[in-house]
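Provided herewith is a single structure, encoded as C-alpha cells, for subsequent inquiry.
A single protein chain has been omitted; all remaining protein chains appear in their positions.
By written order: A, B and C. Residues from 1 in each chain.
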Amino acid sequence: MSIFTNRDGSRDGHHKPAGYSAFDLFRRGLLGTQWPRAWRSHDLKPSYDVVIVGGGVHGLATAYYLAANHGITDVAVLEKGYIGGGASGRNTAIIRSNYLTPEGTRFYDRSVKLYETLAADLNFNVMFSQRGHLTLAHSDSALRTSRWRAEVNKLQGVDSEVIGPEEIKKLVPYLDTSEHARYPILGALYHPPGGIIRHDAVVWGYARGADAHGAHIHQNTEVLGIEVANGRVRGVRTNRGDVAAPVVVNCTAGWSSLISEMAGVKLPITTFPLQAAVTEPVRPFLEAVIVSGTLHVYVSQTDRGELVFGASVDPFPSYSMRGSLEFTEGLAGHVLELMPSLAKLRVLRQWAGLCDMTPDFAPIMGITPVEGFYVDVGWGTYGFKAGPVSGETMAQLIATGKTPPLIAAFDLARFAEGRLVGEKGAASVGH
Amino acid sequence: MILIPCPWCGPRNVSEFRYADEAKVRPDPNATTPERWRTYLYMRDNPAGWTTEKWFHRAGCRRYFTLERDTVSNAVRAAEASREV
Amino acid sequence: MAERAPIARSPISPAPPVTVEYGWEISARRTSADLRIMDCTPLVKILVRASIDGGVARALEVPFGRAACDERGVLVVGSGPGEWLLLAPPGAGTETVRRVEEVRDREIVSILDVTHGRALVRISGEEAVDLLAKVCGIDFSDEVTPDGTAFRSSVAKLTTDVVRDDQDGVRSYLLHCERSFGQYLFDSLHDAGDEFGIEIEGFAGSKALSQPG
Partner (left out) sequence: MRSATVQTRMPMRLGPQPGEVIDRHRPFTFTWNGERYPAFAGDTIISALAASGERVFSRSFKYHRPRGLLTASFLDPGCVVQVNDEPNVRGSHRRVEPGMIVSAQNAWPSLRFDAKSVNRFLGRFLPPGFYYKTFIKPQRLWPAYEKVLQRFAAGGRTFPDSPHGYYDKRYAHPDIVVAGGGPAGMAAAVAAAEAGARVILVEEEYELGGHLRWGSEDELGALRELRDEVARTPGIEVLTNSVVNGRYDGNWVAILQRNLPHVEERLIKARAKVLVVAPGLIERPYVFRGNDLPGVILSTAARRLINLFAVKPGERAVVLTANADGDAAVADLERAGVEVARVEDARRGGDIIGARGRNGVRMVECGDGSRVECDLLVTATGWTAPTSLLNMAGDRPVYNPTAARFFPSRPSDDVLATGGISGDGSLDELLAHARATGQEAARRALKVGSALRAGVPRRVDVEEPPDMPPIEIPELPVVEHPELFQGRTDGIVDFSEDISSKDIVAAAKEGYDSVELMKRYTTATMGPTQGKLETVNAVAILARATGKTIEETGTTVWRPPYAPITLGALAGRNFEPVRYSPMQPWHERHGANPMVAGAWIRPEHYGDPESEARNVRENVGLIDVTPLGKLDLRGPDVPKLLNLLYVNQWNTLEVGKVRYGVMCAEDGVVLDDGVTGRLGPEHYLMTTTTSGAATVWEWIESWLQTEHPDWQVHVTPVTDAYASINIAGPKSRELLLRVAGDVDLSPEAFPYMNVRTGTVAGVEGCFMWRIGFTGELSYEVHVPAAYGLYVWEKLMDRGADLGVKPFGIQAQRILRLEKGHLIVGQDTDGLTGAYSAGLSWAIKLYKEDFIGKPELSWQSECDNSFQLVGLQPHDGSVVPPEASQIVEGENEIAGRITSSCMSPTLGRSICLGFVAPHLAEPGTSVTVLLPNGERTTARVMEYLAHFDPKGERQRG
C-alpha cells in the first residue's frame, strides 16, 4: 500500500499557470493586464504525504519532480523565511560538471543536462549562460589535477580539456598570463559547458512548477521539531502548527545539522560561512567563468555587467552571515593578481551564505536510521549546481524506495564504514 | 575581525590563529571500534550557539588552547591554556 | 693559495657600498634621515627553550612579552612561553651559549644558535609607529606597547617577532623573521616607510644593539 494518498489520484491542486512567452508579454503589455501570481499561498494542512524542510532549490526541485515525475502532489515545502532566501540566493550561480571522481562527474553532468532544458521544462527563463569555465593552474601539481579531472570527465562524456596560457589569454585578455606573475598561470582546465545562471530564477521557476502541480509552498513557516516514534518519522512541529507526514525530507543548507538533530540523526557536518561580493557594473569584458584554486577565488561577469566574486569558505565555522572585511581584502588581492588592470573597479556589496562541509566534500543524500526521514544535505559549496539532479534523484528515492545509482555513493552510512568519496583531492576551492 | 583572547599573548586578531576543530577526546586506539573511531574522525556537534573548540596561535605564541565561542554571534569567552607545557 | 675565511651573508642584499666586517658582507651606507632601516642579521641570535619557571627562566629574568638588555650588552627577549631569544654582538655566540648552559638545572633546556636561521631588521625614528601601522595590526602606542615590549605577530602577512628597543630616547624596533623571508620583510618595511622618507643604514655593531649602561 502506498503512503502517498494523492499519487496518480485526484488532481485537486493542479492548475495550469499563465504561460510565459514573448507573445504573452506583448499581449499583456498591449492590454495592460496583470500577470497572475507565480505561485499561490495556502493554509497549512494538518497532514501531507511528504513534508520538505527548506524552500531552496533542492527542496523546491524535489517537490517539483515528486509531482512531475511520480505523481506525488500532496507535498508541503516549509521555508522559514522567503523561498530562495538561503544558500540558493546567496551562491555565485556557477554551473559545471568537471568534477574529479567518476561519480561526481556523472552526477553533476546530469544536473547540467537538466539545467540545459530547465527554461523550457519550467516555462521560466533561468538564463543559463554556458559561457565556458576555466580552472586556472598555477603550479604543476594543479596542472596535474586539472588533467586528472579532464581525463575523468572525458571518460564520462563531459567536455573538458587542459589548455595553455596562450589559449587562456585568447579567452580572457584581462588575465595576466605573463611568467613574472607571483603565481604564474601555467594552464587551465577548460570546461565549455560550464557557466552561470540566474539563481533566483531557478528557485522561482521550480516554485511555480511545483505549485502548478499542486504542491504547497509555505513561506515564513519554521520547523521547530520533528516527531519520531518507534524509529519512524511522524511529522513536524512548526511555528504555524503541527503537520503529520510519513515522509520528511531535510533539504536545508546551513541548518542541516540542527534539523537532523531534531530527528535524532547526527551528521558529519561543520557549517562555515561562504562569502561573495559583487562590483559595480562595467561594460562586458569577461566571457568565461574563472576559478583559481591557488588564489581561492572565482570570478564571473553577469549580463548586467557586475563582476561576481566568491572565495573558499571562511577559516572557522560559524552560523554568522554578517561577512568579514578580511574576505573582501583577500579576494581583491587575488583578483588583482589575476587581472591587475581592474584595480579601479569598485566592490558594491558583499554577503555571506552558509555551507555545510562534509569530511570528503561530497554530499549526504538518502535514507537515515530514522525511517521516512531523508536527507539531502552536506552540499558544501556545490549545492546550487546540484539542484535539479538532487530534486530528481531524491524524488525518485522517495517515490520508489530505492536509492538511484547516481547517488548511491553519497549515502550517510559511508562515514561509519570508511568509504569516503574521492572528491577531496581537487576540492580546496572548486567553483 | 573578531578578537581571540590568547591566554598567552592577550587579545589578538583572529587572522593570527588557526581554528583547530571542536574540542574532542581521542578514543583509545587499541580498544576502539570502527564506529567509535569514525565518530571521532567525522561526526561533529556543530551547534548554533556556544561551543568549545581548539585554536592554535599560529602567528603568535604557537600554543594550542581551548576557547568557548558562540557560533552565531562569534562572541568568545574564557580561553584557557589547553594544558600547560 | 691560502683558504680565505668563509664569508657570511644576510638574506637581505646589502645596499651599496658593500664591505666585509665581522666576517659578514654588509652595507657600509650611512644616513642622517630621521627614519632609518638597518639590516641587523649579523647579530648573534641564541634561542633558548626551557620551562617557564625553571632555573633558566629565573636567571634570564625576562618574562614572555618583555625584553631587556643585560649588563654584558645582550638583549634578552622573552619571545614565547618558555622561549627566549638572546641577541648579542657578532662573535659573542659561544660566550652567550656558555652562560645559559651554566644556569640550567635539571630541567630540559634547548639552546640553539639561530644566527643563521633568522633575518633581523631594526627600524628607528619616531615615524616608525606610522610605518608599522601600515603592516601590523598591533597597537604601537606607548600605553599598549611601551619600550621593552616583545611580541610575535603578523607583519606584512608574515609571522614576525617584534621588540620595542628604543635607543637614546628615540623609538626603535627590532623585527625578526625566518631567514628565507628576510628580503621580503625588508622590502615590505622599506616600501611602507617610503612616504616618511625612510633610508637604509648599513650594519654597525654599535648601533644594532643598545650599549649596556
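Here is the rule we use: contacts are C-beta pairs under 8 Å (C-beta built on N, C-alpha and C of every residue); 3 or more make two chains touch, one makes a residue touch a chain.
The model shown is predicted, which means the values in this text are computed figures rather than measured ones.
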Please identify which of the visible chains the hidden chain touches across the whole complex. A, B, C
Kindly state which of the options A:244, A:347, A:367 or A:408 is in contact with the chain not pictured. A:347
Chain not shown, touching residues in chain A: 20-22, 24-26, 28-30, 32, 34-40, 81-85, 89, 102, 116-117, 119-120, 123-130, 138-139, 141, 144-145, 147-148, 150-152, 155, 161-162, 173-174, 182-184, 198, 200-201, 204-205, 219, 279-285, 303-305, 320, 322-325, 328-329, 331-333, 335-337, 340-351, 360, 418, 420, 422, 424-425
So which bits of chain B touch the chain we can't see? 1-3, 5, 7-11, 18, 20, 26, 29-30, 32, 34, 37, 40-41, 54, 56, 58, 62-64, 74, 82-85
Counting contacts across the full complex, list the positions on chain C that touch the omitted chain. 3, 5-11, 13, 24, 41, 47, 49, 63-66, 108, 110, 112, 114-118, 130, 133-139, 141, 143-144, 146, 156-158, 178-181, 183-184, 188, 191-192, 194-195
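One rule holds in what follows: only the chains that are shown with their structure count from here on.
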For chain A versus chain C, what separation do you get between their C-alpha means, in angstrom? 52
Could you please state the distance in Å, as a whole number, between where the Cα atoms of chain A are centred and where those of chain B are centred? 30
Got the chain B residues that touch at least 2 other chains? 15
Multi-chain contacts in chain A: which residues touch at least two other chains? none
Along chain B, where are the residues that touch chain C in the complex? 8-9, 12-13, 15-16, 58-63, 84-85
Residues on chain C engaged by chain B in the complex (per definition of touch): 52, 64-65, 80-82, 137, 151-154, 159
Using the touch rule from the top, collect the residues of chain B that touch chain A in their complex. 1, 14-15, 18-19, 34-35, 38-39, 41-44, 46-48, 71-74
